[in-house]
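Every protein chain but one is kept in place in this view of the complex.
After this line comes chain A, so read on.
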Amino acid sequence: MATSAGFLARRAAQKERVRLLYRRALKDTLNWAVHRHLFYQDASDLREKFEANRDVDNPDVIDRLIDDAEAQYRNFQHPDPYIVPWAPGGSKFTRNPPPPKGIEIIYNYGKED
């Protein structure tokens, strides 16, 4: 804390943590709400929680706030989140995967000599 460069680096790291936390919380809000009309209200409430601490400028207080929010988020995580079908864990992941190299598929079944 003796130099302003260290202070700025710490603030940048804190901002990144807040952005990631907000992003994950927003995604889980959608996972829990599912329906849009419920999601809009829940997302607004989530944003208000973040906005309430917008003007805090003490780095130690900010660190404690982020730690507390991350703990709340861990309790809030959805056990069965929505996964895009093609992503790992999705319903289409590795469906019809290409055959590994070295394996040759012969398409003339029944016409072998």
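As a working rule, contacts are C-beta pairs under 8 Å (C-beta built on N, C-alpha and C of every residue); 3 or more make two chains touch, one makes a residue touch a chain; residues count from 1.
Throughout what follows, contacts and distances are computed from a predicted model.
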Absent chain [UniProt protein name; select from "Transcription factor Pcc1", "E2 ubiquitin-conjugating enzyme", "Acyl carrier protein" or "Ras-related protein Rab"]: "Acyl carrier protein"
Interface with the undisplayed chain - residues on chain A: 15-16, 18-20, 22-24, 26-27, 36, 39-44, 47, 50, 83-84, 86-87
